[in-house]
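The structure appears below as structure tokens.
In this view, the complex is presented without one of its protein chains, the others remaining in place.
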Amino acid sequence: MMIIMRPGAPKEQIDAVIAEIERQNLSSHPIFGVEQTIIGAVGDGHYVAQEVFEALPGVLSVQRISQPYKLASRQFHEQDSVFQFNGFSVGANELPIIAGPCSIESREQILGIAQAVKEAGANALRGGVFKPRTSPYAFQGLGQEGLEYMAEARELTGLPIVVEVMAVSQIKMMEKYVDVFQIGARNMQNFNLLRAIGETRTPVLFKRGMSATIEEMLMASEYILCGGNTQVILCERGIRTFETATRNTTDINAIPVLKKLTHLPVIIDPSHSTGDSGYVSAIAKAGVAAGADGVIVEVHHDPARAFSDGKQSLTPEVFAKMVKQVKAVAEAVDRTLVPQHERV
Amino acid sequence: MMIIMRPGAPKEQIDAVIAEIERQNLSSHPIFGVEQTIIGAVGDGHYVAQEVFEALPGVLSVQRISQPYKLASRQFHEQDSVFQFNGFSVGANELPIIAGPCSIESREQILGIAQAVKEAGANALRGGVFKPRTSPYAFQGLGQEGLEYMAEARELTGLPIVVEVMAVSQIKMMEKYVDVFQIGARNMQNFNLLRAIGETRTPVLFKRGMSATIEEMLMASEYILCGGNTQVILCERGIRTFETATRNTTDINAIPVLKKLTHLPVIIDPSHSTGDSGYVSAIAKAGVAAGADGVIVEVHHDPARAFSDGKQSLTPEVFAKMVKQVKAVAEAVDRTLVPQHERV
Amino acid sequence: MMIIMRPGAPKEQIDAVIAEIERQNLSSHPIFGVEQTIIGAVGDGHYVAQEVFEALPGVLSVQRISQPYKLASRQFHEQDSVFQFNGFSVGANELPIIAGPCSIESREQILGIAQAVKEAGANALRGGVFKPRTSPYAFQGLGQEGLEYMAEARELTGLPIVVEVMAVSQIKMMEKYVDVFQIGARNMQNFNLLRAIGETRTPVLFKRGMSATIEEMLMASEYILCGGNTQVILCERGIRTFETATRNTTDINAIPVLKKLTHLPVIIDPSHSTGDSGYVSAIAKAGVAAGADGVIVEVHHDPARAFSDGKQSLTPEVFAKMVKQVKAVAEAVDRTLVPQHERV
Partner (left out) sequence: MMIIMRPGAPKEQIDAVIAEIERQNLSSHPIFGVEQTIIGAVGDGHYVAQEVFEALPGVLSVQRISQPYKLASRQFHEQDSVFQFNGFSVGANELPIIAGPCSIESREQILGIAQAVKEAGANALRGGVFKPRTSPYAFQGLGQEGLEYMAEARELTGLPIVVEVMAVSQIKMMEKYVDVFQIGARNMQNFNLLRAIGETRTPVLFKRGMSATIEEMLMASEYILCGGNTQVILCERGIRTFETATRNTTDINAIPVLKKLTHLPVIIDPSHSTGDSGYVSAIAKAGVAAGADGVIVEVHHDPARAFSDGKQSLTPEVFAKMVKQVKAVAEAVDRTLVPQHERV
């Protein structure tokens, strides 16, 4: 940590900063500049909050040098983390495709889509049963009934199921059904939920908040990791910017940045990051070209009648084409897709 | 709602949109343009989601005309809402000042600050006992113990207390203590929490999410209102932008925009919206000049030793000066502050 | 400047950084941390670009300590700069109001508005003759003819005139007419134009770019100042964010931040920063409450027929009310408006 003093800060303020550095079990290294003094704080600062120094009198600003997260950091875990699922891995050379509807609407709907996406090359099935909707007057999901249908779809197809959890109170019940908990963008900093999920041993698909920085995303993942749940898959799903031509702006830079900073797998969600089915395939390919470890995409048998997110959902036919195209791009970057129908 | 068709959309697509409009109990009014057809959907569309139309084949975009919220809208509730507290109102001509530390750190701390802010002119006391921290390694709050101290501070000073609630599971316990629930920026779209708070009858201080639009904030408030809890106080606390000179960017425009769109009271939080105690007074004055119905501000007896948010906390002395300045500005815009020491 | 090395950077990379620091006539102060080495570079670094170090092998990042501007900095010019005009000052205790139409549309229009805004309390007249329009098919301004009318309006009312300059080739001609050059938001980083304006001795009203940081604005002002033109008035006119309820987001924080960082006067343009005449008065008051040194506002005798910016233009009647309200707020913060009709 570097503590930058205001120009002209008196000696007693500098001394107070040095005392605080030592109280934090760090060693202090002041540099007396022309206009300003800067004090280096050396030691293991990962768990020292920079605000400890920011409010001290005479401090202009504090510059963190070490990352404010540790378990997620590649610095402390050099090798890529690879998580095993039924029939495939995430984080390895072969990329999985996760597909399914935004919402579970009925038994017929999910069983039909599950078979269609399996045929087209999906390796896991996604589907929401509790829906975080901007308006309280919109469809809010089928709840536990939807989970029953998802489980049946897994039975039928062999595809593991990924379902969003929205509240601590849902965890216990959902745990019996789901293979992967999804934490949605709006809950990326719902720390109570993160802590509780960290206590489970169910893998997590962890979506970036729509205005979260990459660093905040990694810090938030630390809430899950420090509970002992190490299977966290990060997901770039677009950020909010001034551009309104698309629902969100895919932060494609985040893919190589995350691959550098963390050992956790990183996948891309082009459905939410564009909000328009016409752009999903292009961005799925871009994500894989940039180094993503997988793709999650919304597929609906009849997007025009979907209860939610119809505009950004692919039909199974378009999805099947997308899978072929993504496979070609994966091979161009020396990877490939998880082979179809390999699961038991 | 206006449904804008793609150029060249065939008749059957137009007919399908018209059929859907009628299925929603709205009446359809097509306009056949040179390049495109536009179809007006007339009727009570407040509760019709625009996505119902967005995914229909041939639809380019959907333009909502009526607001996507109703209970919060001034259109349906012309008069300003005014909520009564012990000794003051919110939403009326006299503006309250809410002050206190970011976190309750100890009994001595909160009792001392409570008396100091009362002396300086505060009308209510704020203080956190569950803290949403970006890092899991930072101080997370005293929990129920902190609530006991807050209650004692209320006893001592007569100031009503405002405390952030972070999870559904905390509501029952907290309800016994708090006068006002605060919903923090990170939870503005934690819809489960909003619904549960909507079931209570405790007033709510509802903070804007850091990347939420004004419309999303009003839609989210509808989750609380439609449960029957009508006492929602909106709070502008800064949004996230590209500017890094301040922690957030105060969206001062939001004050007059909200006052126009909604009957709910709107207050400003200059501590979070600037992140720097050096700018708090200027922005508190700006908020009141722009039409805010009150101010909430962080005060700490020793900001340099605060467990959190020390950088943006005022000392009681600076706070007392701020109150005087805010009072002068309030009077310049034909309002005033709640008189001090008026409460029973 | 602090140069932060990558973890594990070898000695030769550290030595190369130290050599470069010395080549820049700065002295080097390495701190050998647990994971990383940090090297302080001490001396007058205002004119040393940080990119000199950023590309050196082994450098993780560079943290600037001294500000990257000097002439604009309050650190080197503690007293507020005050500029004298005919009948008033900018930067002093009495705040001027600058008003007028977006575009000069005709002789009658500008003479009429000039008299109306003078009556209502304006101290200077604004009006565009070259218009930067998003679309090439929109009205582009009257050019020199418009300047003739502006000069006549000045004759008639005694109000100094403020006109936007858009190109180096316009400077010579415009210099004969205008009292203040305006540099518009789109030209804030048109460095050729800034340099050329820096060569003149005509005061400048310098608008913040819509996505410029405060630091970039001050660095850009340095282009004018270092040419010897010291009369630069900064203007906050709103930034681009994700919020679409208003045309721009007024960065009200920028007012106190700029007042702290620079000695140059800072005024607010609530017409552009909101884009809606219904919000202009509220934000004008907020700007003054936050410490602005003046207000510039668009006024049109018939906004519904304005060639440009009609939506955000005040009528003279509403403007007159705004002036009275702004005066009350100015007095609440221990300032006042320039008295009317004081000019010769």
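By written order: A, B and C. Residues from 1 in each chain.
In this section, a residue touches a chain if its C-beta (ideal position, glycine included) is under 8 Å from a C-beta of that chain, and two chains touch if they have at least 3 such contacts.
Since we're looking at a predicted model, the values are computed, not measured.
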| item | value |
| --- | --- |
| Which displayed chains the hidden chain touches across the whole complex | A, B, C |
| Touch criterion as defined above, residue of A:Ala286, A:Ala306, A:Met322 or A:Leu337 at the omitted chain | A:Ala286 |
| Listed residues A:Asp44, A:Glu175 or A:Glu215, member touching the removed chain | A:Glu215 |
| Residue of B:Ser103, B:Thr241 or B:Ser313 touching the missing chain in the full complex | B:Thr241 |
| Absent-chain contact - pick from C:Ser81, C:Asn123, C:Gln182 or C:Ser308 | C:Ser308 |
| Sole residue of C:Ser27, C:Gln63, C:Gln115 or C:Ser211 that reaches the chain not shown, by the stated touch rule | C:Ser211 |
| Positions on chain A where the hidden chain makes contact | 211, 213-215, 239, 241-246, 249-257, 260, 273-274, 278-279, 282-283, 285-291, 325, 328-329, 331-333 |
| Hidden partner chain, residues of chain B it touches | 2, 4, 7, 29, 31-36, 38, 40, 42-44, 63, 65-66, 75, 211, 240-242, 244 |
| For chain C, the residues touching the chain missing from this view | 16, 46-47, 49, 51, 54-57, 68-69, 130, 132-139, 166-169, 186-187, 189-193, 195, 210-211, 216, 219-220, 222-223, 226, 240, 303-306, 308-311, 313 |
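Quick note on the criterion: only the chains that are shown with their structure count from here on.
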| item | value |
| --- | --- |
| Whole-Å gap between the CA centroids of chain B and chain C | 31 |
| Separation of mean Cα positions, chain B and chain A [Å, integer] | 27 |
| Two or more partner chains touched - positions in chain B | 211 |
